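Complex shown without one protein chain; remaining protein chains in place.
All chains are identified by letter, namely A and B, in their written order; residue positions are counted from 1 within each chain.
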Amino acid sequence: MLEKALKGSGKYWTLVGVLLVIITAGVLTYLRQLEQGLGITGLSRDVPWGFYIAQFTFMVGVAASAVMLVLPYYLHNFKAFGKMVILGEFLAISAVFSCMLFIFVDMGQPMRVTNVMLFPTPNSPMFWDMLSLFGYLGLNAVIAYVTFGAERKGIPPAKWIKPVIILSIPWAVSIHTVTAFLYAGLEARAFWMTAILAPRFLASAFASGPSLLILLALVLRRFTKFDAGDEAIQKLGQIVTYALAVSIFFFAVELFTVLYSDMPSHVSHLEYLFQGLEGKSALVPWMWTSQVLVVGALLTLLFPSNRKREGSLALACAAVIVGIWIEKGMGMIVGGFIPSTLHEVREYAPTGPELMITLGVYGIGALVLTVLYKIAVGVREETES
Amino acid sequence: MSESRRQFLKIAGVSLAGAGCALPVARALASSAGKTPDGKQWAMVIDVGKCLEQEGCTACFDTCHAAHNVPSIDDIRHEVKWIWKEQYEHAFPEQAHAYTQTDLKGKPVAVLCNHCERPPCTRVCPTKATWKRESDGIVMMDMHRCIGCRYCMAACPYGARSFNFRDPRPFVDGMHDNFPTRTRGVVEKCNFCAERLAKGEQPACVLACQKQGARALAFGDLSDPNSEVRRILETAHTIRRKPGLGTNPNVFYVV
Partner (left out) sequence: MYDGGKIVMGLAAFIALAAFPVWYANASDESDQKPDLVLPSNETECIESTEFMRASHMDLLDDWRDAVVRDGEREYVATNGRKWDKSLSRTCLGCHGSRQQFCDECHNYLGVDLTCWQCHVAPEGN
């Protein structure tokens, strides 16, 4: 099936070329980071996790969101998703892969990263995170290969793939739950130590992931013959709406617990994010923008007429993605570290090299996605002709 | 292929996969041995009053950082410190209040890794590059194994850990070969001078405080009822940092 990615139009090769340029720039910057250390980023003793881990957290959600297609289609025979499922699985592969890359570029001693496997530590959520991410990557790769390969041959897939697909459903939930558990079990970080963190992660994932899928499906429909189908896109739009509503509700619930109990050690993080603390307010405009985007998107998506119109649907989806990316990425990660454990407000901002490396990783993820989607488009065109 | 041969191959394949997983699991289980019955627990008592008598004294941090080739980096983002002074309100946020006694308000207090009894940092480390030693209760760092993920830094409630954001060597004044430096990309922190304790010596900070005169740092084995730390704890009023978190720090402060 890989040969489908080797033949393409000028637009395809231009896209690949642009991505390769971005990736090269990112790799060269990363080599500089390897040489000089993580000091070229904006990370600090008080904020040891920043932009890279924020991207990882967001992309894990995108990866998990494939389950929103897999569950209705494979478990409940929702035929309308039939054409779109492969897009979800391929997105999951690309997203998980970029997650792993983001973790890799964040490591101080990346050459030793295999120590996590050589010295398994079951009491560490990071150990389980490694297992679940690798497992999810493997699962989706196998599922995509077997089901899509069978579709190409026009035969039903081998029977043993069904239990594997069923396994991928709780596994998808688990990868994002484990990621939440990285944060939610730390008594040192009051901002994160809440049971609702995992549900918040999942809800925002199921809003932002399918939003991205909708956008990708619309793009494919515009530039190729791959049509996921109006019913599928509309159904996904409904899923995004519900998930977004739940996600906003979960945030409201968190707001109540923190603000009503009025414990300074808990409130201070929200205060820093939304009002500024001790005169430091770098993230305030970002957080409010994120809320406006997310609430605005919900109000738009609540009306079916808005979802039916491609333009407003696309805009709302973009707003969901950006809004949740800000809230979950920078807001949640950096907000947990400011104020510090010693109650000092020391701000964080990503540096140029940090952003370039991030772009490079996204470039690799986008390249993987481009190649996989090219294969999907190519095979679909073949089977439908 | 006949059905029985296919069955055999399936079972063989699954068994091999299972056996492959067994080794790391067995190793993980084996390493979780129980605490030895005569295990020590090193602890420190810092007499804040005595320390403050020597105004402007920096003997403990200077000696510690010199003994361990700790770099002095001006950029506060990349600071590396094993023991340092923190304002009372920042070191004890749960105890300080608007009407804190004048001889403590805004005063500097020495803080370091507390070598907690229930350390959250060792709980989260994915490689056991940091762990609590059973023999003496020290929360150790294995610089060879650390992958620099900084999870322990996120987990420490006391800000006790530093990361080498760059090569520390250019910033080490008076580098010597009695102790290694670290390299970029690993986390470091106070190790209760494990290398000196192994030779029966006291930690560098404790000795420095004795030499410089304040005699504010006491060090000893918490499990030994006759140790100096136990004697002080029995009679003096002591507090610990963030006690509500349940980490059970082994650094006590006489206030």
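Basically, contacts are C-beta pairs under 8 Å (C-beta built on N, C-alpha and C of every residue); 3 or more make two chains touch, one makes a residue touch a chain.
Given the structure is predicted, the values throughout are model-derived calculations rather than measurements.
The undisplayed chain touches these shown chains across the complete complex, B. Of the options B:L52, B:L104, B:M175 or B:I239, the residue whose C-beta touches the omitted chain is B:M175. When the full complex is taken into account, the listed residue touching the unshown chain is B:T183, out of B:T100, B:T183, B:Q202 or B:S223. Annotation: of B:A59, B:I73 or B:M140, B:M140 touches the absent chain (contact as defined above).
Touching the chain that is not shown, out of B:L52, B:A66 or B:A194: B:A194 (per the contact rule at the top).
For chain B, the residues touching the absent chain in the complete assembly are 69, 131, 133, 135-136, 140, 142-144, 175-177, 179-183, 194, 198.
One rule holds for everything that comes next: only the chains that are shown with their structure count from here on.
With centres set at the average Cα position, the gap from chain A to chain B is 35 Å. The residues of chain A lying in touch with chain B in their complex are 36-39, 42-46, 48-49, 106-110, 112-113, 115-127, 130, 182-183, 185-189, 265, 336-337, 340-344, 346. Within the complex, the chain B residues that touch chain A are 24-25, 27-28, 75-80, 86, 89-91, 93, 120, 123-129, 145-151, 153-159, 162-167, 184-187, 245-247.
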